[in-house]
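For reference, the structure I am asking about is given below.
In this view, the complex is presented without one of its protein chains, the others remaining in place.
Per-chain numbering from 1; labels A and B assigned in written order.
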Amino acid sequence: MALAIARPLGRLLASPGQAALAGVIALFLLLFLVVPVTTVIYVAFTEKGTGVFTLINFVDFFRTDLFVNAFWNSIYVSTATVLVASIFALPLAYITTRFSFRGAVLIQTLGFLPLIMPPFAGAVAMQLLFGRNGSVNLLLDDWFGFKIGLMEGLNGVVFVQAVHYFPFILVNLSAALRNIDRSMEEAAQNLGCSGFRLFRRVVFPLALPGYVAGASLVFVKVFDDLATPLLLNVKDMLAPQAYLRVTSIGIADPMGYVIAVVLIVVSVLAMWASTLTLSSKDYATVQRGGGGLAKRTLRPWESAVAYCVVGLILALVLAPHLGLLLLSFATVWSFSPLPDAYTFAHYARVFGDSSVYIKNTLVYASLAALIDVLIGGAIAYLILRTKLIGRQGLDWAASAALAVPGVVLGIGYLRTFYDVPMPDGRPLATFWMMIVLALAIRRLPYALRACHAALEQISVSLEEAAENLGATKMRTVRRVVVPLMTGGILAGFISSFATAAVELSATLMLVQSNSDAPLAYGLYVLMQSPAGRGPGAALGVIAVILVAICTFLSHVVIERSQRAKGALH
Amino acid sequence: MKSYSKIAYLAALMCVSLPASEALSQAPTGKVTVVTSFSKDVTDPFKKAFEKAYPGTTLEVQNRNTNAGVKFVEETKSNNQVDLFWASAPDAFEVLKGKGLLQKITITATGIPEKVGSFPINDPQGFYYGFAASGYGIMWNDRYVKANKLPEPKEWSDLAKAPYFDHVSISAPSRSGTTHLTIETILQGEGWDKGWRTVKELGGNFRTVTDRSFGVPEAVNSGQVGYGIVIDFFAFSGQASGFPVKFVYPTVTTLVPANVAVITNAPNKTAAAAFVNYLLSPAGQEVLLEPGISRLPVNPAVYAKAPPSLPNPFTDKSLGAQVKFDVNISEKRTNPVDTLFDQLITFQLDGLKAATKAVHDAEAALAKKDNAQARGLIKEARDLIAAMPITAAEAESPEITGAFTGAKEKGARQAELEQKWAAFAKERYAQAKTKAEEALKLAR
Partner (left out) sequence: MSQTVISPSLRATAAGVRVENVNLAYGSNPVLKNVSVEIEPGEFFAFLGPSGSGKTTLLRLIAGFNKADSGTVFVGGKDITDLPPWKRDVGMVFQSYALWPHMTVQRNVAFGLEERKVPRAEIKARVAKALDLVGLGHLADRRPSQLSGGQQQRVAVARTVVVQPKVLLLDEPLSNLDAKMRVQVRRELRDLQQRLGLTTIFVTHDQEEANTICDRIAVMSDGVIQQVGSPMELYEHPANLFVANFLGSANILDGSVLTEGAARAFQLTGGIRFPIPASASVPTDAKLVFRPQDASIGSTAGGGGNALSGVVMHREFLGSVVRYAVRIGDSDIIVDAPFRSGDALYEPGASITVRISLESALWLSS
């Protein structure tokens, strides 16, 4: 005991409690991620026919031009998307967190919306606006006689992905920016630094943990995303290749699973590289009792410029949602800049059906997000605050979840849990909680990244102070660490919640009855016929509004807690 | 929950009210779980009608795309909870049948002929049953076509012509059982080499090859693509929803049935059988005529009540009758054909289109100023585009088909074949482009 007290907090191997926590998390990941996925992808390592272990399939992978091409295309698209997404996210995050700016909360909420793009309906709306014969191009062609390939080829994928995923950077970067002590900026101003240089040299580097957390998420997510490339009919990328192969029946082909393994490996490597870039530096900038956060005021012309920039970015990234809204009111919208006529009929049609979907979605997504912040926060704590052997393994396993195609996870759950009966005799896989767990596993990396970044910015001395004053580790976490991490935890919760609310691929495999189905499933069912297009869009709008309200409330909570902290000074 | 007397009453009621009811030793009641690829527009009217005809039953619809549905049934067979499989593509049913996941039931419905067009309506062994017919054809967006001053097509070969370049869309046969049947129809109708030539000439004009069947009508409905190669009801239901789309059946087409089957170990076999028989009964067949569904009934008598716009394949013999469709050949080479399409067209679309464009350009130039040497080059280019890495016989050989089924014997792996075929096509498309460009220079 005496020895333990004498040592600094960070040097401890781990207390029995921490080890037990690690054990529980490891078991959870093993049961609901590793085992189900392994039951599916082991095929990648077996020889055709005999089932003997082999690596020949991986040799085939690198011998096939299509796959090698797809690999580099995926790398290119992911990297370019991170760059473009940063251009969207940086001004929004900086302006809304470091300046007193009217409507900051609203902007943060709106800036988050693109992440909540309902499947199928969103894609149709996007095509109608930006597609080859979308509103933009029809008007351009009419007025100037040319078209822009906004949704063509790899660069089209980059554009759509950047619009879709930039909120990851926005959310994480904003949380990090809020944690930067005012005196850090003032010291630089005092030495003659201002404007963009101030941002580039001091503010941005200090917010780097948040930025890297967001950027690595974007990279991995884009690398593993199949919906957008397929929507744009780009097939020479890795994730679509894996999906097309895994879901084509009658083909006992290991290559789909080989690609899944490659996706997982690259994703874990990317996550690992992102932690590596940060590990050599110290980012604990939270020095409460220093300046705290003070928002600067903008001069009139500066604020005019800021509003223009914010307005432009928001208009661009929210255009798909505008399209969705139009679509939900449109009678027929075909080869024209705007719909032919408008109607409320689509809302009337989905109104009756959707209440059960809405309820299920809220329950599933919030439960999944709750599980995510609990486990994500715990893993972040184990990684950053203990020397527990194998703690990085938890991180990698959780991050790998990002790369597991939803279909693979869904099939894995069926294989693993369908034979396990519940007390009433029905298979465990049909229990709705399985959908929650699948969603939680799929969204865990989001919460983990956010919690990791938040904890990284908190100085260990704050915890040492609490322990010194007689708080146990547990109470220190509860009374000091968690309150200081609130912003990061909420950011993680929102990311997990909002994206889980519109997740489809894993749930589609696991939904057993209409009464257990979430919104995304209802949307999928509607979007399979021409008559379902309008109602599908209406349901999509309902989903977006629902998630937006939850997001807005969370932002209000973050702002409040921030104000409370600012008042300390 | 319910008293016995009530059930008995309901059973008695059904005996009276159902004209073609079977001997009701057990009245169908309770939940019937159906896995289907059909949209809500199709399933909802049937659910309503069936539950009304058989009070006490509920139709629990699980909507999955065909492939996911097959996978689901396969993965959960050890503890099966599904009663029915209900989808378009006959090959999905073949897969289920092959794995022993379907069971036979007694069919009581009458008046359904053996064939629609040249395709047998029911599985010869009686494991699955056709309840509606659909034919492939060409769908186009009228506004798009008028705005771009494009022609209206009649035959498949029209779509291979120069004006259609970059305006046509199709779903990949590996992703859509019905597209597969269309490709197979062309291959059987025109022969392996000539058939592939036609398919590749079409392919050279493709704008996109989608991974969902519905992706094609969706793109045509919203005007993102001009023409789509689709199954008829996509166009009919699009028209019913008010979209400015038109549709035509080419002469070489086949009518294929949409099917329903009962799963092995179905928890509620009685009600499942009742549903199948209801689908095939006149009452069930009439539901197909609803505008949101618009599929061709398999009971010829029902056409009396159909709107005049709906074609009747039993009277209009031009529909799908020209092709003699051999199910055995189709089944044997399913995987090679799908993979060839993907490797030669889907994943090589850029190369194929570049070569096709060069050929179109050269031919346009030749039309103004003839040049025999250029003609020769164009023919060479077209032959290069049409060249196939394997013959029809090879496509059916166990060496090739074994690579796709994970057969026990050692042989080529699928990935090896794919790489070989893709490289074959890539090289030839590049050569074809060069030749066509040379031809263009000569013609100028």
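Keep this in mind: a residue touches a chain if its C-beta (ideal position, glycine included) is under 8 Å from a C-beta of that chain, and two chains touch if they have at least 3 such contacts.
The structure displayed is predicted, hence computed values, not measured ones.
Engineer: As a test of the contact rule: which chains in view would the missing one touch?
Structural biologist: A
Engineer: Which listed residue, A:Leu21, A:Leu138 or A:Leu206, touches the chain dropped from view?
Structural biologist: A:Leu206
Engineer: Out of A:Pro16, A:Gly145 or A:Gly192, point to the residue that touches the absent chain in the complete complex.
Structural biologist: Result: among the candidates, A:Gly192 touches the missing chain.
Engineer: For chain A, which positions touch the chain that isn't shown here?
Structural biologist: 181, 183-184, 186-194, 197-198, 201-202, 205-206, 208, 281-285, 287, 289-291
The rule is short, and it goes like this: only the chains that are shown with their structure count from here on.
Engineer: Round to the nearest whole Å and give the separation of the Cα centres of chain A and chain B.
Structural biologist: 36
Engineer: Could you pull out which chain A residues touch chain B in their complex?
Structural biologist: Answer in residue numbers: 48-50, 56-57, 60-61, 63-66, 124, 127-128, 131-134, 230, 233, 235-236, 240, 244, 247-253, 255, 331-336, 407, 411, 414-415, 418-419, 421, 426-427, 429-430, 508-509, 511-514, 521, 524-533.
Engineer: For the complex, give me every residue of chain B touching chain A.
Structural biologist: Per the stated touch rule, the residues are 33, 37-42, 60-68, 70-72, 75-76, 78-79, 81, 91-92, 95, 141, 143-144, 147, 172, 174-175, 208-211, 214, 217-219, 221-224, 234, 237-238, 240-245, 292, 334-335, 338-339, 343, 346-347, 403-411, 413-416, 418-419, 422-423, 426.
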